Every structure is written in C-alpha cells, then in structure tokens.
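Okay, handing you the structure first.
For this depiction, one protein chain was excluded, whereas all remaining protein chains were kept in their positions.
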Amino acid sequence: MMRLRQAANKRTLVAVVLLVVVGGAILLMTQDPTTFLLAGIHGLTFAALLFVVASGFTLVFGLMGITNLAHGGFYLLGGYVGYSIAAMTGNWPIALAAGAVGAGVVGLLAQQLLLRPVQGDEMREALVTVGLSIVIADQLLAFYGGYPDNVPLPSIVSGALELGSRSMRYPTFRLAVLGIGIIVGFVLLVILRRTRLGMAIRAGVDDREMLGAIGVNVRMVFAVVFLLGSSLAGFSGVIGGSFLSLAPGEDSRMLLYSLVVVVVGGMRSVTGAALGALLVGLTAEYAAVYAPTYAALITFGMMVVVLIIRPSGLLGSER
Amino acid sequence: MSLKGKSFLQRTFQPWTIGCLVVALLCSAPAIVSPFVMTEIIGQALWFGIIVSSFAFLSAYCGMMSLLQTTIAGISGYTFGCLATAMGWGILPAVCIAVLIGTISGIVFGTVARRSYGSYFFMITLALAILVYYFTFQVQGLTGGHAGLNGIPRPGRLGSTPLDLGSSFGFYYFSLLVAVISYIALTYIGRSPLGTALRGVRDNAERMESLGFNVSVLRVAGFAIAAIFASIGGLFSVWYNGAVSPESINFAEIIDVVVAAVIGGMYNLEGAWVGALVVTVLANYASEVTGRFNTLIGIVLIAAVILFPDGVAGVVARWRQRGRPEEHG
Partner (left out) sequence: MNERTGPQQHSGGQVLQELIPAVRLLGVERRFGGVVAIAGVDLVVQQGERHAIIGPNGAGKTTLFNLLSGKFPVTKGRIELFGRDVTGAALRLRAREGVGRTYQESRLFEGLTVVENLFLATLGAAQRRFYMRSITGGDVESTARAHELAEMVGLEGRSGTKVGALSHGERRQLEVGMALACHPRLVLLDEPAAGLSQAERQSLTRLLKGLDSAITMMVIEHDMDVAMQVADRINVMHEGRIVAQGSPKEIEADAVVHEIYLGHRGQT
C-alpha cells in the first residue's frame, strides 16, 4: 500500500513540474518569439558542448565507479593546450586534436599511477581526483596566468549565418558546435553498440564484477575508457575555449555542469548524458535570459529536484 | 558499551591521560610559543578543527562524506555577520540565531540528501555547496555580494568580569575551551545509543531498516548534529577574520576541510584537530618553501589518500595495537 502511494506522489510531482515548465515556456514564447527562439538555439548549442563534456564523465563513472572531479581540470588543460598549439600553428583542427591528446595522456598517466593503487574504494578514488584537480588548476594558473584567454577560430566559422527569413544572424561557430555534439554522440553510440570495446563497456556498467569473470581484460578496458573520458574533456575544452573562454574557474564551472547533467540525465548512460545536457543547457540559457539573478539557483535547483524524485537520476536505475 | 565497571576505567584510563596532557600543554602554550604561533597556528587550528570534526563525525560515525560542512559554517558566519553589523544585534542573541540557522540549513541539506549513499551523496553535497556559493553572490542585500560582510565584531568583555574574549589571549583560551567541549560532546554522542545507531546505519543501512529503525531520520539527525558544530566553528571563523565573503565558502575552502580530515584520519575525531594543525602549518609556512601552495595541498592530499588512508591517527592507532591480539570497540 505504502509503495503505491509513494509512486503516485512522485508521479504527481513530476506532472506538476512538467505543467509549470510547459506553461511557462508557452507564455514566454508568445510574449517575445525572437528572444525565445534565440535563447533556445543558444541553449541547444550550449547543450551540445555540455554533452561532449559530460559524456566523458559519465563513461568513467558508469564503468569504473570513479567520480572524476578532475574532469573539469582536464577540460581546462585540453583547452589551454589547444590555445598554445593554435598560437603556434594557427591551425584550429590541429589544436583541437592536441587538446584531446594532451588531456588524454595526462588522464591516462593519472589513472595508471594514482588511481590504480586505490581502485575499488570509491571514496578514496574521489579524493584522489580532488587532489588532482587542485594540482592541475594551480599549475595551469601558474603557466597561463589569471586573465581569460580565447582559442582563435579559423575564418570559415568565425562569422555569423543568416537564419530563416527574419534576417536573424547567428554565430556560425555555435552551430558548428551543435553539429560536433551530434557527431560525437553518434560516434559514441557506434562505439558502444557496434564494437567489442563498447560491448565490454556496456556489460561493465551493468555489472562490474562479472566483467573480469567473463574473460575481459579489465585493466585494458579501464585504461581505455579513462583515456577516452579525459580526451573528450580536453576535446570539449578546446571547443569551449573557442566560443566561451579559458580562465581559472572554468574547470569548476564545467565540472559542476557535468555533475548536474549526469545527475539529471542518469548517471550511467550516454543517452542519459544527452538528455541531461539538453535539459541543463536549455534551462541554463533560458534562466540566463529571463531570470539572470537566479540562474545558478535554477540550474542546480533542478539537480536537487531530480534527486528528490529519483535518487539516481532520471534514467539511472534504482539501486 | 561494557557494563563491567573495572575494564571501562582501565580502557579509558590511557586515552584520558593523553587527553589531559594535551589540554595541559595547550593551556601553557601561550607561555611557550610566540604570540604569532599561538594565535595564527595553534589558535586557528583549534577552531578550524571544530569544523573539521563535524566532517570527521559524519564520515567516521555516519559513513557520510559531506562537502557541506564549510558551507554550513559559512551560513552561520553570514547570519551572525548580518545580524551583528547591519541589524545591530547583540553578540549573544546573534550567536544563538546563527547556530540555529546553521543547524536548520544542515537539516534541510540532510533531508535533501538523505536517500543517497556513497559517490551520489558526495556529489549532491558538492552540488549543494556550490549552489550556496553562487547564491551568496546573488542575494546581495543580505550577504553584501562579492565584497561580503566586513567589520564583524568579536565577543568582548564577558559581562563585568575582567575576561576579554576579544584579546589574543582571551580568544585563544576561548577557542581552546570550545574545542575541548566540542570534542567531548561529539565523543559522548558517538558512544551513546544514538551514536551506535548511526554507526549501524553507516555499516548496513538496510539491516537497520529491517530491524525497525527509521534510517532517514537517523541520517538527518547525524547531519543536524554535525551542523551544530560546523556552525560553532563558523562563528569562530568570522570572529577571527572579522569578515565573511563568498570566497570563505568556495571550493578551495571546502577542500581544506577535506584535506585536514584525510591527513588527520577520517575515521576518528582526534584526527580532525591533528589534520587542522597540519593544514594550518602548511598554509602559513608553505609559502617559504614553494610559491604554489595549492599544488602542495593537492599533492599532500593525494599522497595522504594513497599512502595513509587512515591518516595520522590511524597510523598511531595501528602502532598502539601492535602488541594486542584483539580489537576492542
């Protein structure tokens, strides 16, 4: 009896929240369609970035159980590496690759040297990543200073496109980011569904202990996944550094967004990360436009609300 | 928990003597060390340790690693600052309300996070802590936004007695007294049936549920107790600094508490003050060794977690146990 009542309460709460959100959206849209649409596209493109960042976090957490609090550090590291390489070569795609590789290598080293000794103890793993994030952030501060930097864009994408018939112009790069996000999502899904590695990852997310029992080289898979996760962080760092900025504090900001995305979308799946990124990206942008004083509150408040409804995220399994 | 009177005395005789020795040492510290060391190092470690002990209590007795202790301390500090400066309240009433508000925040946070465990719990507390951090910028009327609150008064003369809690000696002994009381209180709670129940929840929450306990209520209760002490520590922080700002509860400050707890030992209370001392020493003298204090803290944290998971207190406990065949609760 109690169980049914609890479930019904949750459903009513969800219904109420949805009603409020949809109602509010319709109201705002009819008031000022252009602003609403613009904010919407801003939200989508931001969501694309968030997805790329959070997918790395989710892979590592889902498979290895590690809450990688240095994820934001890898983002910033990749971004700065990309910045330096772009300054040296003037070539954005190479900078992008360099950022991914740079963060990936550092991540792999950190995993092998620092995380393996404490493997299995979730709390100690989290604490090691905390220490790592502090060191990375401080070293980047020492190396690059406190002023915000920007990764310069190639001229093809640095302009703005005309959208629709209202002669609304929108930065080309942000649309490119949307495209990149979709491509990354597609690639990840292909890896997960069509490759042996992906199969191992999906099996491991489901039941970590069984993975070794069925003959998978767990050490190798863990290393590859962590490498992938930190590379994704570095990759997104270069992208984010191109249309947002690179500065001390961006690492914490992106880490927190990743956390919210992963909690809202479900902590263990890439699809969850996509859903979460969409929700968080749109919420963050709409809040920034319509209620800037309370933007942070709304975004993180969403995380709290989701956790009250489902302690393991919207798509996560109830464990 | 033994009813056998003699062995209880026997068992606690050793720790009590050590405790008394330490307190005696601390009482005489002002005569031994320089005023700087007394106030900046030992004094600061004493009240900072109160905040760390609230973290240690949650982690050791309740199995909850909460990143919200600094935040709660900050909320208490902000409340006091707001009441004592802008609203001109007296010190004592402001103290009471500050601790009350801090504890209530703790209850609210605990209620939000009560059904989460392990990494999920850790993440929620982190998110809530950062939420509050951003919030302090935005509620400018109350918090003074970016600049925070300044000119926060310290407690001064105690009534008509010549005791001046605001002087450096007075403040030192005040910190010492409250730290000792906090330690005794938390230890007592830990050994009480409530403490046993909290440890039961720590070890096996589902079993506690099936034994008939309301696990949610217990977890929130643990959180509330820790919040009381975090609030008290927060008061000392604003008295010491005379100010509070969002940067008092930023990520770095949150981590300082965690580092202190890890170094001192996350599974017992004494370690809290040991860790607080180490962090305070590092904070003051590290700049002579290296320009990059944060990097040092990060490395120390990583090393402590990998090499000494039980912290200093754990090392000491294991060393003391070398000769004994059995472990006693």
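Letters are used for the chains, namely A and B, taken in the order the chains are written, and counting of residues starts over at 1 for each.
Heads up, the rule we're going with is that contacts are C-beta pairs under 8 Å (C-beta built on N, C-alpha and C of every residue); 3 or more make two chains touch, one makes a residue touch a chain.
Given the structure is predicted, the values throughout are model-derived calculations rather than measurements.
Within the whole complex, the absent chain has one touching residue among B:40, B:164, B:209 or B:247, and that is B:209. Contact with the chain that does not appear here is found for just one residue of B:88, B:141, B:162 or B:193, B:193. Interface residues of chain B with the unshown chain, by the touch rule above, are 1-3, 188-189, 192-194, 196-197, 199-200, 202-204, 206-214, 221, 326-329.
Here, only the chains that are shown with their structure count from here on.
Interface residues of chain A facing chain B in the complex, by the touch rule stated above, are 61, 65, 67, 69, 114, 117-118, 121-124, 126-128, 130-135, 137-139, 142, 252, 256, 259-260, 263, 267, 293-294, 296-297, 300-301, 303-304, 307-308, 311-312. Chain B makes touch with chain A in their complex at residues 65, 112-113, 115-116, 118-120, 122-124, 126-128, 130-131, 134-135, 138, 251-252, 255, 258, 262, 291-292, 294-295, 297-302, 305-306, 309.
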